[in-house]
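One protein chain is absent from this view; the other protein chains keep their places.
And now, chain A:
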Amino acid sequence: MEWYWLPEYAPRFLEGLWLTLQLLGLSIFFGMSLAIPIGLAQVTGPWPLAWTARAFCTVIRGTPLLIQLWLIYYGLGSLFPFIPGIRESMIWPLLREAFPYAVVAFSLSVAGYEGEVMRGAFRSVPRGELEAARAMGMSPFKVLRRIWLPRALQNVFPTLAGEFILTLKATPLAATITVFEVYGVGSIVRQETYRIYEPLLFVALIYLCLTFVLVIAFRLMERRMPQRSA
């Protein structure tokens, strides 16, 4: 084992770690913002909406994330030469960077998987509770905000924590579209120093620590949730 390279690459690992955290955080935020309406649409939506939501989940869950990522990054990129003026447009600085594409791809993935989880979650809330809330005179939106959503989230909280850990471990795929997050930096070290085990072990250790932090964070949040003894 040789670790002489570690001090030299430490700043880049820090940058990579920051990228990984941003990617994970943004994907979970945008992904869950989509997953909740997608889950709800599947349970109560009118059929065209329910059908669209279900189709979305099936497509996202049924295709490899790597291919989705490449379709979004290189696929869209191959269309740019045919769109006149795109390189002079206001959004071009965003379109030329790779990071936004990674966020979009990962958010859609989170939305697809968690949309399905949320479908089950909304369905698992006892109808009686919703009816009781309605009988209290709450509007449908208030029922959702006060009863349905909190109860649904509470039911699937441990599942979601597990899913987010899976998302964390999918982030190395971003390195294939020039987003050099933790894994990407690790592979640069591998290629520049020709050491194999040490950089890989180091990267694995970082992910292990991140997972540990996620688990602890979710457990704390779970404990703060009001529990109803059955």
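Going forward, contacts are C-beta pairs under 8 Å (C-beta built on N, C-alpha and C of every residue); 3 or more make two chains touch, one makes a residue touch a chain; residues count from 1.
Note that contacts and distances are computed from a predicted model.
Asker: Have a look at "Nitrite reductase small subunit NirD", "Amino acid ABC transporter substrate-binding protein (PAAT family)", "DNA-directed RNA polymerase sigma-70 factor" or "Homoserine O-succinyltransferase" and point out the UniProt protein name belonging to the hidden chain.
Answerer: Choosing among "Nitrite reductase small subunit NirD", "Amino acid ABC transporter substrate-binding protein (PAAT family)", "DNA-directed RNA polymerase sigma-70 factor" or "Homoserine O-succinyltransferase", the correct UniProt name is "Amino acid ABC transporter substrate-binding protein (PAAT family)".
Asker: Based on the whole complex, identify which of A:Gln22, A:Thr52, A:Thr159 or A:Ser187 touches the chain you can't see.
Answerer: Result: among the candidates, A:Ser187 touches the missing chain.
Asker: Touching the absent chain in the whole complex: find that residue among A:Gly77, A:Gly120 or A:Gly162.
Answerer: Only one listed residue reaches the unshown chain, and that is A:Gly77.
Asker: Would you write out the residues of chain A that touch the absent chain, in ascending order?
Answerer: These residues touch the chain not displayed: 74, 77-78, 80-81, 86-87, 95-98, 175-176, 178, 180, 187-188, 190-192, 194, 196.
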